[in-house]
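The complex is shown incomplete by one protein chain, all other protein chains being positioned as in the whole.
Note that the chains take the letters A, B and C in the order they are written out, and that residue 1 is the start of every chain.
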Amino acid sequence: MRIEVLISSAVIIPTAPPAVSGVGAIATFTGTVRGEENGHPITALVYEAYQPMAETVMHRLLVELAAAHSCHSVFVQHRIGVVPVGEAAIHITVQARHRAPAFAVLAAFMDRLKQDVPIWKTDTLPA
Amino acid sequence: MRIEVLISSAVIIPTAPPAVSGVGAIATFTGTVRGEENGHPITALVYEAYQPMAETVMHRLLVELAAAHSCHSVFVQHRIGVVPVGEAAIHITVQARHRAPAFAVLAAFMDRLKQDVPIWKTDTLPA
Amino acid sequence: MTVLYFAHARRITGVSQEEIPADVPLSSGDFWEKLLQRHPALAALRTSSRLARCNDFLPADALIGPTDEIALIPPVSGG
Partner (left out) sequence: MTVLYFAHARRITGVSQEEIPADVPLSSGDFWEKLLQRHPALAALRTSSRLARCNDFLPADALIGPTDEIALIPPVSGG
């Protein structure tokens, strides 16, 4: 099992994970900044992280989820700082033997991220 | 709503869909050929499609699913002919406002694909 | 009527399509009887396969006209 977590202010460039023997399913999720927040047009969101804890919590969570669903690897990138509209705030790639566990890890991770990972949208830049 | 379906013997190169206003979630699934089939090592699978019907059925199915789950777009590529181990047989990208409908369409489409779309693994090339 | 064979069905019949003469519309059951007279080994696929016309699966009660193009769809395995 391979878990990688990266929190950075750099633009997220989704890259295909290295091919792993036995993997038949690759599921990804990209969360992008929409042009409005709470009904108001915006040009960007600003994200802040308690970085060491966010990385640790995500890593622990992914180890738990990947083991429970027998996934081969999970790669997570979360951007912080200013993220302009249309750009990715988060990108996740899950590799598994079959699609059902890959989908399960993706959905469960996103749910838990939004409960337990210390990352915040702290501001919006209005349009 | 934008639906695109492509069945081709060309190598699948996943490309990011064009950014669409209001999209906050992009979910993808890639099904790759594993190095074994029914327990025997292989180097490739061979896929065959009843192409006009497969395209029609996929398109109809996606219109139905995208409408039911309010998704903005779905792009599907399915490769036919010889698909070597590690390469993609199918790639799907769903764009939606939020992640739950994107995940729902992805999972439902794959389930229906494996029931109702006239595409077949017709052969395996042994290792 | 024209019949299209795919995948395992094509391997059984040895052809990807053929003409089957018919003067009157046939029920699915009668259509299958004609197929099995020509290709008895298709019996192995009968319960698992579906018929399609105009890019859609045929309802069980559909009649098949003499000039229809019918595809025999064995269990699919895409993705």
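Everything that follows uses one rule, which is that a contact is a pair of C-beta atoms (placed from the backbone, for glycine too) under 8 Å apart; a residue touches a chain by one contact, two chains touch by 3 or more.
Bear in mind the structure is a predicted one, so any value in this text is a computation, not a measurement.
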item	value
Visible chains that the absent chain touches, using the contact criterion stated earlier	A
Of A:Ile12, A:Ala25, A:Ile42 or A:Ala89, the residue in touch with the unshown chain	A:Ala89
Hidden partner chain, touching residue among A:Pro17, A:Gly31 or A:Pro101	A:Gly31
Interface residues of chain A (partner: the chain not displayed)	31, 47-50, 52-54, 56-57, 78, 89-90, 110, 113-122
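As a working rule, only the chains that are shown with their structure count from here on.
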item	value
Centre-of-Cα separation between chain B and chain A, whole angstrom	22
Centroid distance [mean C-alpha coordinates] between chain C and chain A, Å	48
